[in-house]
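Before any comments, here is the structure.
What follows is chain A.
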Amino acid sequence: MKKFLIFVVISTFIFRYISEKKFNYPYYNMIGYKMPVEKYVLLDITGIVFGIRKFVSDIAWIQLLQYYGSSEDTQECNEHNHLHCEHGRNYGGGKYYDLLKLTQRIIRLDPYFIYAYLYSSASLTWNLNRPEEGLSLLKEGISNKLLQRNPEYWQLHLYTSAIIYKMTDKYYRMIDILEKAVKQKNCPVMVKAILANIYKKTNNYIKSLNLWIEIYESNNPDYRNYAEKQINLLKEKIKLKL
Partner candidate 1 sequence: MTQLKIEMNQILLISLYTLKENFRNRTYLVSIFFGVITIIISILIDVLGGEQPLRIILDFGLSTIEFFSLLMIVFIGSNMILEEINNKTIYLILVRPISRWYYLVGKYLGLLLSVYLSIILMSILHLILLFLKGWKFDILYFISIFFLGIKIAIIGSLAIFFSLFSTSNISSMIFTFFIWILGHFVMEIKFLMKKLSLVPKFFLTIVYYIIPNFTFLNWRDYIGSANIDFSVLYIFIYSVSYCICFLFLSILLFQHKEF
Partner candidate 2 sequence: MDTAIKICDLTKIYRKRHLGRLYTNLGVRNLSIEVYKGEVFGLLGLNGSGKTTTIKLILGLLFPTEGSIYIFDKLMPDKKIMNNIGYFPEIPYFQRFLTGEEILRFYSKLSCIREDIQQRINETVKIVNLKQDINKKVSEFSKGMLQRLGIAQSLLHNPDILVFDEPVSGLDPLGILEMRNLILLLRSKGKTIFFSSHVISEVEKVCDRVGILHKGELIKIISQNDWKQKSLEQIFIDSIKN
């Protein structure tokens, strides 16, 4: 029996060695990585240590949405004399200085969470008017070799192009790129809203209306009411134009 045990122990080590040679760990180890948000470092390390980094990245995503979805300031709304009124909502606009760091936290835990790159880079560029931050996020994804075999990887290049065109005032080329982006299956609703707003600004009301109808029919609770208002507004504008 002891001989059999020695045999099993040796074969365990041999197969461990062979498995290690053939195994490509699909993440970078965390010791070399700086976790960008200090107050969540313990939670993030716990996630890695317990083998649930993807789940912790989901928690980080929820925390980002909570941060970005909550009102930035606590000042009273002067018009109606109460806090956080509907008139105070600016649908993504504002400062939200920590948005980049919170997104970096997500993508360092789970670099394959492509949606996070797209959502945050679009928010930073078009809602918060900080395209350089949006670009840095996409650049981090593009330079990550682990991501290159992901079938959604090419969208990072797509959004990069759109941002560069915005920065260089090549407005119409940017619209072309965004039109490609909104046709993708996992395109954030926010990006559709951004393009719809761009169409509206360039007086392309019909295309804007079509996009807002699409957003309305997606039943996204964050956008449904606003989409309904925009649809009514655009219908009026189209009637007037006619």
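What we mean here is this: a residue touches a chain if its C-beta (ideal position, glycine included) is under 8 Å from a C-beta of that chain, and two chains touch if they have at least 3 such contacts; residues count from 1.
How were these picked? Simply put, all candidates are chains of the complex that A comes from, given by their letters.
Predicted, not measured: the structure shown is a model, and the values here were computed from it.
A.B. asks: Which candidate touches chain A in this complex: 1 or 2?
C.D. replies: 1
A.B. asks: Please output the residues of chain A touching candidate 1 within their complex, sorted ascending.
C.D. replies: That would be residues 1-2, 4-5, 8-9, 11-13, 15-16, 18-20, 22-27, 29-32, 48-55, 58, 61-62, 65-66, 112-113, 115, 146, 149-151, 188-189, 220-222 of chain A.
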